[in-house]
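Excluded from the complex is one protein chain; the other protein chains are retained at their positions.
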């Protein structure tokens, strides 16, 4: 089965089953993540109290953990829900928002890696670089990249190290499961000018994981939905329209997304070693 | 006075008085609820700290309690504000989000029913079913309904049991105060594909209660505003537009809502026993 056949089957499954995606996430973009999941046919639930996350995750087909607007209570809930999801065989997607900025996030990341088995980690380049090498300060990112050790290599090494799929989003996206590595060429610069596109990407990957597909395929489809929908939204802008309209059109594109959009626009390339 | 005359008077009162609606609600849809209340002419305030909810509710004309993204602190605040609202004669609307999923929500529900006198309870069918009979598991909902004991009967029994008005939203809506029961036929399937329409419905019922109308009328008008605005938004969609545009048009319809919309489109039927 090639990628597009796999994607078609995943999209059909999601619309048919409407899987529940449990989020422990930040309050800045929770509304956006919920609407993105709904627009693709899934069913989102946001719940982050220590007293109930273990019960809630048992209803879910995927768990999305997001480190935005972190606090000590949510830290605890993330670990509880992650461990319970592992015990139940539910895929766990981690979005390490702001990793590298504070000790609270660094310490949670270390605990997650120790206690929870992750299915997919999705972050931007500076978050993922910090995971790759915590001693690297932001200034160091450019030098490492320009010295030839690129995002593809980092994704692959991290995937092998943590036995999961790693997705790095940016000007182009990279996804690796440690054995195969892909580069995705879809997207538009508008996506970086509204809040929540990173969080929504993680939610969409969670939704795709819930369809029962291999994590590598789920990450590729989730990021393709975001990139392609962003392109459609950007191209649809009328004279005078800006980022407000772009966001509206992004959700329009989510809700109309079909395999046809991928077939016409998808830009996934396997990276040859 | 018939229903449409009552509604006209309520809508006029709201736009004239701009009543303050105190919400203790979740962070996923708080922005949507605030904008829905504003669009109809009310004045929303969201405040959920134990230290201040009793003071805040004293300024309000209605209190909306929403169990989404519940935590132990908000649990405590819900009870404090509810009791204070009762003491002050301020109507209390409860939205038991996710009732039936976790013990935290079940336990809060039990405490609310023991300590707070509710004016209106609004939920979807599975939430209300769990209130009707906590032993009913989701799978059981269909069987009970298909055995003839429908949503109307459940709303009526619950309204009598808890001495309040009960509103069930879904493909069609049901409202009962235990003596009279209505079915509302407005709405569109789009409303279930964006987050927040349930929460906004509860906020709109709170807003209508604040106009001083009987809770039964307030629930009927609140749900009619949501259903009819949803219809207008859905019919206004242009080719290529999807759920992003639908949400924008929904708020457009809220802000233009008048009694004329109800007169042209309202579908409220009294259920005959």
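Chains: A and B, in written order; residue numbering restarts at 1 for each.
To be clear about the criterion, a contact is a pair of C-beta atoms (placed from the backbone, for glycine too) under 8 Å apart; a residue touches a chain by one contact, two chains touch by 3 or more.
Note that the structure is predicted; figures quoted are calculated from it, not measured.
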item: Which residue of A:88, A:180 or A:243 touches the chain not shown here; value: A:243
item: Touch with the omitted chain, as defined above, among B:6, B:21 or B:56; value: B:56
item: Missing-chain contacts mapped onto chain A; value: 26-29, 31-32, 68-72, 98, 101-105, 193-196, 240-245, 247-248
item: Residues belonging to chain B that touch the chain removed from view; value: 27, 30-31, 34-35, 38-39, 44-49, 51-52, 55-56, 59, 73, 236, 247-256
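Methods note: only the chains that are shown with their structure count from here on.
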item: Rotation, 0 to 180 degrees and nearest 5, that superposes chain A on copy chain B via CA atoms; value: 120
